[in-house]
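Just one protein chain is left out here, and the rest sit where they should.
Chain IDs A, B and C follow the sequence of writing; residue 1 opens each chain.
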Amino acid sequence: MPDFFVTMGVGLCILMFLTLVRAFRGPTAIDRIIGVNVIGTKTTVLLVIIGIVYGRVDMFVDISLAYALLNFIATLAAARYFQHHKELRETGFFLRKRDRR
Amino acid sequence: MNALAGTFVVLGFLFFIGTTLGLLRFPDFYSRMHASGKGDTIGAIFMLLGLALHNLSPFSWSGVFVSLKIVLILIFLFLANPTATHAIIDAGYETGVKPWTREDTP
Amino acid sequence: MRYVFTFILMYGFWVLLSGKFDTFHLALGFLSSLLVSFISSDLLFADTRVGGRMRELIRFIAFIPWILKEIFLAATHVALIALEPNMATLEPRLVRFRTRLKREISKVVFANAITLTPGTITIRISGDEFIVHALTRKTAGSLPGEMEERIGRIFGEF
Partner (left out) sequence: MIWCFDFIILLMLVTCAFAAIWSKGLLSAGMILSAYSFLMALLWTEMGAVDVAFTEAAVGAGVSTVFMIAVVYHTRRFIQPRRYGRMFFKLMGLLATLILGGLSLYAASDFPSWADPSEPASLHVAPYYIENTIRDTAVPNVVTSVLADYRGFDTMFETTVILTAGLVAHAVLRRLGRRRDPNRKTNDGRPVEAHTSIVVQRIARIMVPFIQLYALYVVAHGHHSPGGGFQGGVILGASFILVGLAYNIQTVLARFSEPLGVLLANTGVLLYAGIGVACMVLGANFLDYGILSRVLPGTSPVMARSHAMLGVEIGVAIAVSAIMVSIYINTASKGYHDQGL
């Protein structure tokens, strides 16, 4: 059974890497925020998996719970930044190339 | 019990794969939010349920408490994830991102 | 009244987290729950009439299996779209509609339920109007639908 969980964990790591690709490529900063949010959820799960692999879930589950409670604070801050930003409309940063005038 | 836990974990993993593919392939950020908002929540729920079940299998009272904590993680993710999705998509709408529509493709 | 309810809720949460039943830790939990219910009980319960909430809570718990089933269908749906070779069924659109729900909590539950179920995400709530992003034509047609009815019944509106 531990081998099964290690495989799952490594698989989740690979998925995280693919998600990071989205976070790096953008194209907009909002896409990066989505990427980071998804990575946060995957981290929460991965911490529990590592705990099971090491046989000390009671230690690791606390960290995971902290992530579950706090992960959306950063997302919320980023969203609030975008709720209100002066430069975006002026530069047309968010529009696709052919929509820019 | 172990087989059930394994099934749940694999199911969650499949949903995570769906999320990641959607995140990479969808054309605009609104539809990417669909992938991350739903696929991620359900993937995490299934995986954590599987892990909680697995943790019960040599039965002990401390194990029950750890499983309950995993269920708590699940509940908080269930509350927080759609809210985060909503906050991001609201912010994107506010900044004036135009949704991609079928007519746009040449 | 809401102090008492927050305290009970917080103490339950503490026992769940702690899992230790010696006097020292239970006393610490008592003090912590007292502190939290003193600082932020007005956050958890907006109005002071807490008693009538229990029935809503029970109905809400009964609602959870149904919503889980819907989320499962939704996630499968999105995953299948992501797996299609050229994503032919993908026809994103914005939908606006008015809701009949009045109370804030039921609007919030409705918005999160929309976000979690087939191909739709709540973008904005302004007053009664919901703006929703739908992923395909079929899902766009199904709003507000059965879910509004069910949530209205939970929170005693219809």
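The rule we apply is simple: contacts are C-beta pairs under 8 Å (C-beta built on N, C-alpha and C of every residue); 3 or more make two chains touch, one makes a residue touch a chain.
Every value quoted in this text rests on a predicted model; they were computed, and no experiment measured them.
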item: Interface partners of the hidden chain - shown chains only, full complex considered; value: A, B, C
item: Contacts of chain C with the absent chain, listed as residue ranges; value: 6, 9-10, 13-14, 17-18, 20, 25, 28-29, 32-33, 35-37, 39-41, 43-44, 46, 104-105, 107-108, 111-112, 122, 124-125
item: Residues of chain B (touch criterion as defined above) contacting the omitted chain; value: 76, 79-80, 83, 86-87, 90
item: Chain A residues that touch the omitted chain in the full complex; value: 3, 6, 9-10, 13-14, 16-17, 20, 23-24, 26, 29, 32-33, 35-36, 39-40, 43, 46-47, 50-51, 53-54, 58-60, 62-63, 65-67, 69-71, 73-74, 76-78, 80-81, 83-87, 89-90
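We take it that only the chains that are shown with their structure count from here on.
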item: Nearest-to-centre chain - CA centroid comparison; value: B
item: Distance from the mean Cα position of chain B to that of chain A, given in whole angstrom; value: 11
item: Chain B-chain C separation of Cα centroids, rounded to whole Å; value: 15
item: Chain B contact footprint on chain A (complex, rising order); value: 1, 4-5, 8, 11-12, 15, 18-19, 21-22, 28, 30-31, 33-35, 37-38, 41-42, 44-45, 48-49, 52, 57-58, 61-62, 64-65, 68-69, 71-72, 75-76, 78-85, 88-89, 94-96, 99
item: Residue numbers on chain B that touch chain C, as the complex places them; value: 14-15, 17-19, 21-22, 25-28, 30-31, 33-35, 37-39, 41-43, 45, 61-62, 65, 68-69, 72, 82-83, 85-86, 89-90, 93, 99-102
item: In the complex with chain A, residue positions of chain B that touch it; value: 2, 6, 9-10, 12-13, 16-17, 19-20, 23-24, 29, 32-33, 36, 40-41, 43-44, 47-48, 51, 54-55, 62, 65-66, 69-70, 72-73, 76-77, 80-81, 83-85, 87-88, 90-92, 94-98
